[in-house]
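First, the structure itself, so that you have it in front of you.
Here the complex is missing a single protein chain, while all its other protein chains stay put.
Order as written gives the chain letters A and B; numbering starts at 1 within each chain.
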Amino acid sequence: MYTQALDSPGVGHAALASADEAERERRFQERIDRDEKIEPKDWMPEAYRQTLIRQIAQHAHSEIVGMLPEGNWITRAPSLRRKAVLIAKVQDEGGHGLYLYSAAETLGVSRGELIGQLLAGRAKYSSIFNYPTLTWADIGAIGWLVDGAAIMNQIPLCRCSYGPYARAMVRICKEESFHQRQGYEIMLTLARSGTRAQREMAQDALNRWWWPSLMMFGPSDAESMHTAQSMRWRIKRFSNDELRQKFIDVTVPQARFLGLSIPDPDLRWDEAGQRYASGPIDWSEFQAVLKGEGPCNRERLGARRAAHESGRWVREAAAAYADKHGDRAGAGRPGYAQAS
Amino acid sequence: MNEDWALYEVFIRARSGLEHKHVGSLHAADARMALEHARDTYTRRQEGVSIWVVRSSDIVASDPQEAEALFEPARDKVYRHPTFYSIPEDVKNI
Partner (left out) sequence: MITAADCTAGAVSAEERFRYLLRLADTSLVLGQRLSGWVGHAPTLEEDLALGNITLDLIGQARLLLAYAGQVEGRGRDEDQLAFLRDAPEFFNVTLAEQPNGDFGQTIVRQALLDAWQVELYHSLIGSTDEQLANIAAKAMKECRYHWRFSCGWLVRLGDGTEESHARVQAALDGLWRFTGELLTPDALDAHMASHGIAPPLAVIRSRWEARVTAALEEATLRQPPPAYFPWLGKRGVHSEHLGQLLTEMQHLQRLHPGATW
C-alpha cells in the first residue's frame, strides 16, 4: 500500500556554489538522461537528496500508518482464511515500511530520525489512512481501491533514478500483487454472492472510499509544485492527473462487475476521448485532512506514538543486553544453546 | 539510555547452487536477532535457504570518486576476452 503523489514543500534550488558545482550537476543530469541509476555514494545535488529523503520517508510513514486502519479488523476478521490473509497483508505493509526506511537510510538519515519526525507531527503520510474502517467491507474496499491506486503510483517508481528506492519498489510491487486481488475478492463475495446486508455494506464502503482514493494521486497537475523537477530527475515518471485518469478508467468497469455504483453523478463515458469523464474533486477536504483535520489523524498518530513509547523499555533492554554480553557473542546467546 | 539498534545488511542464498545476494538491511540489537529479523523480513515467501547478516559499519566499500582509477584501466585490456582472438572457422573445439 502506498501514498499519494507527494507534493509537500521541499528544498528549493539553492544558488549554485560555483561553476564546479554547476558542472557536476550537468554531468549528474546527463547520467539521469541516459537512464543510469544513481547509487548511494555517488555525487548528487543536495536538492535531489532532500527530495528523495522526503518522498521515501513519506512513503515509508504511509506504509506503517497504513497498518492501522486494516489492523483494526484483524481480531474481527469473519473467517480464519480472511484473518490469515489480512495479517499477511498488514505484515507486508510493515515490511514495505522497513524496506523504504532502509532505502532512505542510504541517503544519510537514520530511521530513528525519520520516525521521530513522524511522531512529532512534522512529517506527512498518505491522507487516505486518516479515514476510518467502519465495517468489514472497508477491508475489501481498501484492498481494491487504495491498493489499486497505490499500485498505479508505484509501478513507475520501480524505474526511479535512485537505485535503492527503485530496488525497494521492485520488491514491494512483487509482494503487493496479492493485496488488490484479495480486496476485490472480498468485494466480490459481499456484492455478488452476499446477503442484502452484505451488499449494502459493500456499496457503503465504495461510497466512502471512492473520493479519498482519487485524492491519493495528489493535487491536479496545475496545482502540483514539484512535478516538473521530479520528472526531470526521473523520480517521478507520470503526472498526478495521468495516473488518476488511468485509475478511473480501469476501476469503473470493475465496479460495474460488482453491481455497485460509483458515487459520482457526473461520471460518464467520453467517446471522443476514449476515457471516463468524472466530476470535480473536493480539494478542500483533501487540504483539511492533510492539515490534520481528518476523522482519524489524531488516532493514527496517537497509536504510532503509543507503540513507540511502550516499546522503548524493550528496545533499551535489548541494547543493554547486547552491551553486556557483546553482540557478536553469536551462536551461544541469547538462550540459543538450547533453542532447538 | 540507548534504544537505537545497529544497522545490518542482509544477504540471502535463494537456493543451493547460487551465491548469497544482497537483499536489503534492517535493525537489530545483536547478531542473532539480526539473523531472525532477516528471516522474518526477507524470507517470508520462500526467498532463501541461507542467510548472512553483517553490520553495515563493517563493510569496506570503494569510493565512487575513485571509480575511474579503479575500474577504467581494465577497459583497454581487451585481450583478456576470448573474442579478442580470431581463429579460422575450420578449426573446431577451441
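By definition in this document, a contact is a pair of C-beta atoms (placed from the backbone, for glycine too) under 8 Å apart; a residue touches a chain by one contact, two chains touch by 3 or more.
The model shown is predicted, which means the values in this text are computed figures rather than measured ones.
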item: Of A:Ser18, A:Gln274 or A:Ser310, the residue in touch with the unshown chain; value: A:Ser310
item: Residues of chain A in contact with the chain not shown; value: 64, 67-68, 71, 74-76, 78-84, 87-88, 90-91, 94-95, 97-98, 101, 136, 186, 189-190, 193-195, 197-198, 303, 306-307, 310-318, 320-321, 324-325, 333-336, 338-340
item: Chain B residues touching the omitted chain (full complex); value: 1, 5, 26-30, 32-33, 36-37, 40-41, 44
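What we mean here is this: only the chains that are shown with their structure count from here on.
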item: Contact footprint of chain B on chain A as seen in their complex; value: 39, 41-43, 91, 95, 98-99, 102, 105, 110-112, 168, 171, 175, 312, 315-316, 318-323, 325, 327-331, 333-334, 336
item: Parts of chain B lying in touch with chain A, wherever the complex brings them together; value: 1-7, 23-27, 29-33, 41, 44-45, 61, 63-65
